[in-house]
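Before we start, here is the structure in question, set down as structure tokens.
Apart from one protein chain that is not included, each protein chain of the complex appears where it belongs.
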Amino acid sequence: MAKLVAKKMLQLVLVVFLVTLFTFMLVRVKPGEPEDLLVPLSSVGTTQEAKDIIEKKKDGIRADLDLDKPLYQQYVLWMSDFARGDLGNFYAVSSERPVSDRVKDSLPVSLQLMIYAQLMALVIAIPMGVYSAYRANRPVDKVANTTAFGMLAMPNFALGLVLAYYVGVVLGWVPPTGYTSPEVDLVRHLKTMFLPALSLAVGQIAVYMRLLRSDMIQTLQEDFILMAKSKGISNARVLWRHALRPSSLTLLTVAGLNVGALIGGAVVIEVVFALPGMGALIAESILTNQYVALQSCVAIIAIGYVLINFLLDFVYSILDPRIRNVRAAG
Amino acid sequence: MSALPAETDVSLAPAGPGTSDQAAAEASPRKRRAFGIGALLAMGWLGLITVLAVLAPVLPLDDPLESVGAIARKGPGSAPGHILGGDSIGRDMLSRTIHGARASLLVGVTAVLIGLLIGGAAGLLAGYFRGRFDTVLTGTFDILLAFPSLVLALALVAFLKAEPEAGTKGLSTVTIVIIALGIVSIPILARITRANTLTWAQREFVLAARAQGAKNSRIIIREVLPNVMPAMFSIALLGMAVAIIAEGGLSLLGVGVELPKPSWGNMIAEGRGSLRNAPHIVFVPAIAIFLTVLALNYMGDVIRTRFDVRESAL
Partner (left out) sequence: MKSGETLGLVGESGCGKSTTGKAIMQLPPPTSGRVIFEGTDLASLHGTDLRRLRSNVQMIFQDPISSLNPRRRVEDIVAEGLRIWGIGDKSVQLAKVDEALGTVGLDPDTAKGRRPHQFSGGQRQRISIARAVITDPKLIICDEPVSALDVSIQAQILNLLEDMKARYQLTLIFIAHDLAVVKNISDRVAVMYLGKLCEVAPPDQLYAQPAHPYTGALLDAIPVPDPTVRPHEQPTLSGDLPSPVNPPSGCRFRTRCPRAEERCAEEEPLMREIDSGQYVACHFPLIGDTAAPTESVGALQTQAAPTV
């Protein structure tokens, strides 16, 4: 077991290194000088005075990003700053604001959105999947399956806009866009998060439901289910206690695989519903050429994604002794 | 992004190449099932929009970039002569939707083609030759896969979106989106092709071909590729759907195909501002994306069940 942990940790460190290196190179290798890209030259004017200001600014950025040093040193310095929570600055002509301030506000919003969506997806998908499997190939199952197939084809942003229009504008049940912090007003917070979370959840619901259905149809044909039934255990109990449990591992795996889609979806949904999360921050950084901020945000998301996968993989190998043994041996 | 189907349908197809022995047991020729009504509808829709997209410049449509009178924000049916109404500044929605199909389909098809050519070839070689080449390739792709795909696409778009140097024109936004989504699709397609190649390359007919003295290149093309093709094709269809959606996502983030040239994605992004009083500006392209993605997903499924495609080892 200790060996497994050590091996996994080593893998984790390697992946984090490569992922951050890739992110770092993406911005540094970009054609053009970084300091040119960060300062919108046109906004100042063309007078001598303005040129001086820009030059001074550029010198400041160069020093800030250690651009005079060799590339590998730049990476090491960037990484050590990053690890200490210094995510660089937003560079504007007049001011410099640390990226970390914005990230501190944005990250919780994105996490809230993803957690709500994931919970919503599981709460809806599990009963649907179980019931579909129980009623396999009956009308209920067929309707559920067709619905799930349709859900998969609905882009979350399009769904988000449709929901925002009908539920938010036409019916007026919840605010169509905007964000309220839970500390300010919890009820309003949940109301504002409902539509974004639902838009994000729909695709996941379809995935989980279809998977759970096919998995459970197989489980229900196994002998131990017959055994349970013959002991006179009620249908509901057989379904929920005996049949669902073996499928939980599959569900967990797919949930892990889906985290990437969830993050990508959250980025877009935030923009659609004007939530001030990481996605909005990234979009803003790209549009205003704030590559330092972009680099930090992408690195944070990538590391987060790698960590989640690592944890899931780990939980998975603890839950399933077969995998634990195979992997430890290999 | 809606989930990449490639990543999610892991165990939906229990049938693998091995199960074809049942078919073999009956010596009579297997009757090919005719395509069902769903598949016909799907193919019909895909065919229709492809033809419309290709012929858009010669069709008698209004100029998609110019306002055509007082139809701004008029919904479908309320503007005579413009069945889908007008957009926020009075351009014909029908024309923009058809011209938008050009950009969206171009992005979908080309990005996946890049993925198929590079990722498919890499996966085929890695799965066939194994060894060090395989290790290096799988390792490289695993790094790309360590990013959420849309975030990677965003980072790549930002990378490619360089300020044009004096005197040169930078890459067009369509090209940027295609390259970014193409790169994102490479590791996914490589992975699936590799997994399929691994199972097929171990079969005895490959050994038989080598016993006959066939070169590796001949074996890969004649023996392995035809068997891996259905899986690649099925994933390619799903990939196109994902790429079309991804273009929409990038548009909403402001880095998709650049206005005023329409794509379904940027039409939705642009129409967002008029959602309150003219929701059709968003709904029309949204429905177009929905139907296209539905058709692509459906065809992907049809091919998969027809050819017993296995997507294991993902």
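A and B label the chains in the order they appear, each numbered from 1.
As a convention for this text, contacts are C-beta pairs under 8 Å (C-beta built on N, C-alpha and C of every residue); 3 or more make two chains touch, one makes a residue touch a chain.
The shown structure was predicted, so the numbers you read here are calculated from the model rather than taken from an experiment.
A.B. asks: Among the chains in view, which touch the chain not shown?
C.D. replies: Across the whole assembly, the hidden chain touches B.
A.B. asks: Pick out which of B:E223, B:E247, B:E270 or B:D301 touches the chain that's been left out of the picture.
C.D. replies: Missing-chain contact among the listed residues: B:E223.
A.B. asks: Thinking of the whole complex, not just what is shown, which of B:R210, B:K261 or B:R306 touches the missing chain?
C.D. replies: Selected residue, touching the omitted chain: B:R210.
A.B. asks: For the chain that got dropped from the picture, name the residues of chain B it touches.
C.D. replies: Contact residues on chain B toward the absent chain are 17-18, 20-21, 23-25, 27-30, 203-205, 207-215, 218, 222-223, 226-227.
Rule of thumb we're sticking to: only the chains that are shown with their structure count from here on.
A.B. asks: How big is the gap, in whole Å, between where the Cα atoms of chain A centre and where those of chain B centre?
C.D. replies: 22
A.B. asks: If we count contacts the way the header does, which residues on chain B are in touch with chain A in the complex?
C.D. replies: 1-5, 7-12, 14, 142-143, 146-151, 154-159, 161-163, 165, 241, 245, 248-249, 252-255, 268, 272, 275-276, 279, 282-283, 286, 289-290, 293-294, 297-298, 314
A.B. asks: Using the touch definition up top, name the residues of chain A that touch chain B in the complex.
C.D. replies: By the definition above, chain A touches chain B via 15, 18-19, 22-23, 26-27, 29-32, 36-37, 149-150, 152-158, 161-162, 164-165, 169, 176, 203-204, 207, 210-211, 214-215, 218, 250, 253-254, 257-265, 267-268, 271-272, 279, 282-283, 286-287, 289, 291, 294, 298, 301-302, 305-306, 309.
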